[in-house]
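Excluded from the complex is one protein chain; the other protein chains are retained at their positions.
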Amino acid sequence: MTGAAIAIALVQLVLFVFLSPLLIGVIRQVRARLEGRAGAGIWQPWRDVRKLLTKDPVRAADSSWMLAAGPVTLLVSSLLLVALLPLVGTLPLPLIPSDLFVIVSVMLIGVVALALVGLDAGTAFGGMGSSRHMTVAALVEPTLLLAVYALSIPAGTSTLSLIVETRLANPAVIISPVSLLAMVALAIAIMAETSRLPVDNPSTHLELTMLHEAMVLEASGRDLAWLELGSWLKLAALLGLLSNLIVPWGVLTEFSPLGLLVGVVTVTVKILALGVVLSVGEVFLAKARLFRVPELLAGSFALALLAVTASYLVA
Amino acid sequence: MTALEAGMLGQVLLLALAVTGALLVGTRWRSRVIGTLCALLAAAGIVTGAIALFGGEGSLTIPTALPMDPLVLSPDRLGGLVMMVVSAVGVLASLFGIGSARVASASRTSWVSMAVFLFGMQLVPAATDIVSFLLFWEIMTLGSTALLLAHHATRGTVASAIVWYSAMSQLSFFFVLAGFAVLAAATGGTGFSGLATVDPASWQASLAFVLLLLGFGGKAELVPLHVWVPRVLPEAPGHVAAAMSGAMVNIGVYGALLVCVRLLPNGPAWWGVLLMALGGLSALYGILQASVASNLKVLLAYSTTENMGLVFLGLGASVLLRADDATAAADAALVAALLLMVSHAAFKATLFLGAGAIARSTGEMNLDRLGGLGSRMPWTAATFGAAAMGAAALPVTSGFVAEWMLLQALIHGSRVDGEVVSVTASVAMPLAVAVIALTAGLALLTFVKAYGIAFLARPRSPKATQAREVPVIMRVSLVLGALGVIALGLVPGPLAVAIASAVGPAFAPDVRTVGLAGVDARGIDAVLDPTTFVVLAALLLVPVLIALFASARRHPTRTSPLPWAGGGSRLRPRMQYTATSYAEPLVRVFDDVLRPSRDVEVTHVGESRYLVERVHVEQSVSDVIETRFYRPMLNAAQRFGILARRAQNGSIHRYLSYSFVALLSVLIVVSL
């Protein structure tokens, strides 16, 4: 049991380190095609990481060890996320189940590392990005935890692997209003958490509109590579979670080599499909004004609260 | 004589030594000698507390001539736990004081009151009757007031702060006294064991509960009784602030625990709702004010209000759930509240000591003028960082485990075996989760701001540029505190088991240790082993580090004199984000709650409308509760005072006529 869980965690890690740049490549490529551009091809993020690793990082004289340690912390927190979430299989690691509160805290370590990297070099843009990033993170947290609360009600536990198993065993739960409201709230929260539209524009070139990009302006070489890879892994892991909650079929619950293969293939397909949906959606969305973002987050919070309330009204 | 009695006698002896020592030893050696004695006094408290926590027996009787029960000091397990926590903070503060006390805070008065303050605080949890409880409570309050007075008594702000502190302390004392008086009148005794016989459903119990809650809430810095905190703590030197905010607030929590666990257990559900509302309000308001504060000590002071709010929220949840028969979740919430209290003591003491270190090195508490201290004060930076992680509830610090447990208790609280336990619980639990989540999110921002602005980036003022690391003894204290924060987070299992034994025998939370010191709350199916978590993180770090070193060998780091800054090469330190600008988006989002006042003054160059010479921006966020709640009350009191003065104009004839009228009315009343 424990061995199988560790094996699954390893498979997830290897798969996602390979898959997450591909996911970004697909998202960018689909978007480029829809906008009538040729696009750089789906392997471009891979080439970017390789290029960044073979460059000398340049650091400002006033920056501290944080500029080197922050990116590594972000990467490790994303890797932890991948290892803990039920992506390929739902077998939990012993003593640290994929408890959603723990998962959220792991994610927050990455958020904090990134915010500190943004502050470290002592530039106006870095500070600005960091400040906005933390404001959004602070406002997202209630939505995230309440959505988790709503999802945990049918399963009676906040352990994600058990939630996914409950949904697999009883698909009616998936389309219950509680679950639907919670999923919408969770999706908005995840978009905000991973700096996607309409909260942040991942492909902006204007510093004043940046959130995520403004914080990584000072990073270069391998520092930047870790930051990018860490953020991509986080996006892939969270999309994987979302897709497993919406479509739990294919996920591995009893260890077998064939099941493992099925799990790997289905999760890959699910994530890439969700990525395509995401990029199509983003074509039609504009970035919201910064001070409209709290409105969006309050909306998602209200949805999450309604989900919890609804759980007492309709089974 | 048992070990427990010896421990308590030892504390009395060390207090006497410290007080006489402080009066005799000269300026040169005073801080070192008395600081060490204070640390020993606190260490004696730790030992005594530990003995009591692990079931040691014994009592110290102080005979009195008054017609009442003798004063008996005999800490039970819960008292032992609190005594231990309070004393541990006392050790840190005393050690830090040895290095940091200068001029006024190294005076005789200051050290005497420090010793008295620590002594009073350590013995409040030992009291077993009302009189001794109130006696040590007042010793603690007086000690802290004198401690504040000794420091810069000449400065105007300090004087006003002390007036607020004394007034609020006396208000707390009055509420506690009134609450105990109600209970004593109902039972006819002053011993706690006798008071526990009051029926929690009676109106006396409810009245006493509300009064005691107000009294203890004032000491625990809850809204709306927190107004003294942001005034007093910034004026106190680092080690005093640490002792007050890290240790004294726990006495407030102890009082509330005494009421909810010992004196009036199994109270009605509305007590729980009241506690939760008060706690939730304090948590949100405290963290909101903390997140927009630019003064480091004000920020930390408001954060205390937040943490104590969470503790009371947990306590309230346990009362409410117990009334609804969701016992497993109720007990988990109680354990979580106590875990939070213990971890708060560790990280808040360290944070205040870190702030004290910064104040000593730079003389500056305004974050807007700090920066770049990380490379100048590496020890302070590392320890402050660890404690800030605790305050932001990040894994794997003690704060994280406590908040995790509280959330687990709450989500398991509204249902037992799939059935809704009660309407109240099903409304209160999700709202409480939302409050905790928002609080946690804002706490994250607050401490990223505090750490990032103070220790990272470039110095924003010459004082920050010239900062130096503090002396060794202060570093020792900081490191001990930071180690405490991390160690408590790594061993939640034994800690939770100790807490569970402390709240017994009335309550028996079902927790045990799993794995390597992990915690398993069996009643609510929640397992967490931080050590395994750290091991996993370390394993994941290995390949990353290998890749890092492989890349670093071929591609060494280059350093450029200036940051790139999107191409802006003339970047000066003043162009960085400051603490005020960091919180700006938040101020806008919570505009309606915070009501900031903002002044923007633009000076133009000559006659030009477009060229700007300088822009002056001033923003201040005042305490809404103070301006909306206390000011009107004070004004009314003042008007009443003016009216009353007319009646007292000093004329002897008028006073005689008052007496005459009084005599007449008494006679008339008697004759009726």
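The chains carry the letters A and B, assigned in the order they are written, with residues numbered from 1 in each.
Everything that follows uses one rule, which is that a contact is a pair of C-beta atoms (placed from the backbone, for glycine too) under 8 Å apart; a residue touches a chain by one contact, two chains touch by 3 or more.
By our rule, contacts and distances are computed from a predicted model.
A single chain of the complex does not appear, and UniProt lists its protein name as "Hydrogenase", one of "Peptide/nickel transport system ATP-binding protein", "Hydrogenase", "Branched-chain amino acid ABC transporter permease" or "aldehyde dehydrogenase (NAD(+))". Looking at the complex as a whole, the chain kept out of the display touches A, B.
Screening B:I62, B:V423 or B:V602 against the full complex identifies B:V423 as the residue touching the chain left out. Contact with the chain not shown here comes from a single listed residue; of A:A9, A:L108 or A:L181, that residue is A:L181.
From the options A:W65, A:F255 or A:Y312, the residue with contact to the chain not on display is A:Y312.
The chain omitted from view is touched by exactly one of A:A61, A:A172 or A:V283, namely A:A172. In the full complex, subunit B contacts the hidden chain through residues 423, 427, 431, 592. Seen across the whole complex, the unshown chain contacts subunit A at 172, 175-178, 180-181, 294-295, 298-299, 301-303, 305-306, 309-310, 312-315.
Convention: only the chains that are shown with their structure count from here on.
Separating the centre of subunit A from that of subunit B, both taken as means of CA atoms, is a distance of 35 Å.
Of all residues in subunit A, those touching subunit B in their complex are 13, 53-66, 68, 72, 75-76, 79-80, 83, 93-97, 99, 101-102, 105-106, 108-109, 111-112, 115-116, 119-128, 130-132, 134-135, 137-142, 144-146, 149, 152-153, 156-158, 207, 217-218, 221-222, 226, 290-291, 294, 301, 305, 308-309, 312. Within the complex formed with subunit A, the residues of subunit B that make contact are 291, 371-372, 374-375, 392-395, 400, 404, 407-408, 411, 415, 418, 420, 426, 430, 433-434, 436-438, 440-442, 444-445, 448-449, 451-453, 455-458, 514-515, 518, 525-529, 532-533, 536-537, 540-541, 544-545, 547-548, 551-552, 554-566, 568, 571, 573, 575-577, 581-586, 588-589.
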